[in-house]
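Just one protein chain is left out here, and the rest sit where they should.
Every chain is named by a letter (A and B) in the order it is written, and numbering of its residues begins at 1.
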Amino acid sequence: MTTTTAAVLVPLLPFLGALVGLGAGRRAPGFVRPLAVLPTLAATALAVLVAVRQGGGEGSGTAPLHASTRLADTGSVPVDLALNVDGFAALVAVLVGVVACCVQIYSTGYLRDDPRYSSYAALVSLFTAAMMLVVYSDDLIVLLVGWEIMGICSYFLVGHYWETAAARSASLKAFLVTKLGDVPFLIGLFVLAGDTGTFSISGIVTRLTSDSGAPLDHPTLIALLLLAGVAGKSAQFPLHTWLPDAMAGPTPVSALIHAATMVAAGVYFIARLLPVFLSSAAALAVLAVMAAVTMVGSALAALAQDDIKRVLAYSTVGQLGYMTGALAVGDRGAAVFHLIAHGAFKALLFLGAGVIIHAAGTNSLAAMSRMSGLTKRIPDAFWTVTVALLALAAIPPFAGFFSKEAVLGAAEHAATGHTADIPEGVGWTVLLAGLLTALLTAGYAARLWLMAFHGKGEPVPDHGKQPVAMNAVLWVLFVPTAAFGLGYGALPDWFDGESLTPTLTTSVLGTGMALAGALVMYGAWRHTSARAARVPLGAVAAHPDAADAVSEAEAIATHEAAYGSVAAAPDPADPGRLLLGPLHRHAATGFHLDAVYGALFVRPVRAAAGLVRFLDREVIETYVRGFAAAPGLFGAAVRRAQTGNVQTYLGALLAGSLVLAVAAVLVAAGA
Amino acid sequence: MHLAYPAVLAVLLFCTGLYGVLARRNAILVLMSVELMLNAVNLNLVAFDVWLRDTLHAGQALTLFAIAIAAAEIGIGLAIVLLVHRNRGTADVDRLRDLADPPPAGTPAADDSVTAPTDNGADEATPVRRQTA
Partner (left out) sequence: MSSAVQLAAATGHGLAAPGHGFLSPTGVEIAFLLVGLATLGAAVVTVTTRQLVHAALWLVVTLGGLAVEYLLLTAEFIAWVQVLIYVGSVVVLLLFGLMLTKAPIGRSPDADSGNRPAALAVALAAAAALVWVVVDAFRTTWIDLDKGVQGSTAVSGESLFRHWVLPFEALSVLLLAALVGAIVLSRRNGDTGGTSGTTGTGGTGGDKGAPTRGKEKR
């Protein structure tokens, strides 16, 4: 098998699996699990094969694998089924494959009793195929196809528990907000193709990086338009609001889509087209500000969340901010490094959170902080999640430390003016925001760990052991979480060749910030945890022995009823509440961005809809009714003429023929 | 003789018959008016035949045929009028309104009781006929 064939099969296998699964899933329930797992496994194996054959060892000297075929002539700008596998694509594909496999295997246990499992698994497979397509594609239009398929899959999967109102509105919100970014994205693609005359990514990059290549005509416009789509897909401020709400979907979906892969697509896209963004300093500045606001804001919001998955969701937003920050300072190696590391440990965190939610019977941190013994019930999840949280907080020697240090190092590099084409202000913005976020990240990671695993109160009831499939997946993901960062020495060979080794300054600063944040949070927790016993709080799932997904769905559905809000809980024992002070109220709601959107978009749209409804009812309907009534009235008039009196008929007939005859005579006479 | 005289006379007779057909209520009077119209046409035929000196006498032959056909028509027409009168009890043209659009259901039929073509009405009319005959 040639490398090209293998690379083609990587997106194709899950796609076929999804088709067969959608078509035959209901009729052959026995085949659903193999159909879900095996194509993904095979695709992952092929992705690894491609990566091994393609990259590594020779640095940027390795020519990217490039193949293309043209199905049909599409006019002035050709659209090709093109493939471009370089080091970035190979590694990201491996990440996607591994996480997708883990999620599929995990789902067999997590959704074991779910009646809609077959369609769920098929959609996950379809999603995997689409992501692989985005990763490997060399053509912007083909990439867009994968991009949009991911969007629609995300819509269906977030709405998997469509019985709950939260899931319904969350899926709609996710779809609409990402589409809001996708429209400028599409226009940006067209403008880019109009400027360069091609949809080929490698062609555009070659043209922009080679010395003879002409610069773009509208670099800032293109970059900003593309940035809108990226902000929507990668959940960057101000289009990030859909991601926390998307946690209403099943946990494996959150792990796959909203942590490891789909949201990374935006970052990956910028990494592929970085030269386009580098040609516009304004776009880089916007990117840096966006990243900074996203990082800090989401970290503050994460401190105030009560739902464990929403904490992780905001942390995802923040980590994606790191990646865009790295891109803003022009270091795509660091960005993709962080992307892969984050994908691994965030998938682990989410999958572990799914286990925790089932064991605790709730998704509320406040309720968990009033339970004891959770660690003993789920030791596998405890240890893996602990390590993953350490990685999230960037504590050495775990993956997150190295990748985050690469980002901060690149930012420092740019801030001190060592990177060409990057304004120093951009570097400073990213560096300072990144350091502040490191502090906050460690804070909320510590908060999550302390509240979830160190609760005091009633012991957690025993719901039996978790399925082997789920625990095994946790340990599989544990390996890259713990060890991937150590590959910092080898990774530059896969990427652009720039060093990803942590520098001393940023390492000390970043780790110091992280330790400070964790210590402050620990102190606050010591101060507040005593109050937990005094304020009883919490609700647990009604069916603790059912499958994990059932517990989760019930927890999501009851959170607002039990705690007054989807996001927060009135818990005085929450250390985050103590530390944030008056800011807590705003942070819990994501700094009222939803309210702003509501005022800016939802209400005008509703008003416009009301107007349209009124116009439709009162104006257009009137026309319709008029059109219906006019023939009716005319018919009534004609009915009245049907008297049955033959003489009347005859009179009318004769009068008419007389008029006709006179007219004919006059015409014949030429009068 | 000026041709306009018979032609104008025929026109006026025809229009008189026309008026009668449209204005008369009794079916037999309508038939009389039809006869007037036919005669007007006959007059035209004869006048033009005489004027043109047709060797085949087509106009006069056609007049004869028209007279015969008119006679047949009056016979059949009277038979129909009698039949209608026997069935409906009336020979008034404007009360024979079976062609009328039936009034919407629910509204009472005001003066259509006679004209409504029900078998009942026909059966009721027959005894009346018998008594008077």
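What to note about this one:
Keep in mind that, in the parts below, a residue touches a chain if its C-beta (ideal position, glycine included) is under 8 Å from a C-beta of that chain, and two chains touch if they have at least 3 such contacts.
Please read these numbers as outputs of a predicted model, since none were measured by experiment.
The chain not shown here touches chain A at positions 645, 647-648, 651, 654-655, 658, 661-662, 665.
By the touch definition given at the top, chain B reaches the unshown chain through residues 1-9, 11-29, 31-33, 35-36, 39, 42-43, 46-47, 49-57, 60-61, 63-65, 67-76, 78-83, 85-86, 91-94, 129-130, 132-133.
The rule we apply is simple: only the chains that are shown with their structure count from here on.
The touching residues of chain B, when paired with chain A in their complex, are 18, 21-23, 93-94, 96-101, 115.
The touching residues of chain A, counted against chain B in their complex, run 639, 642-647, 649-651, 654.
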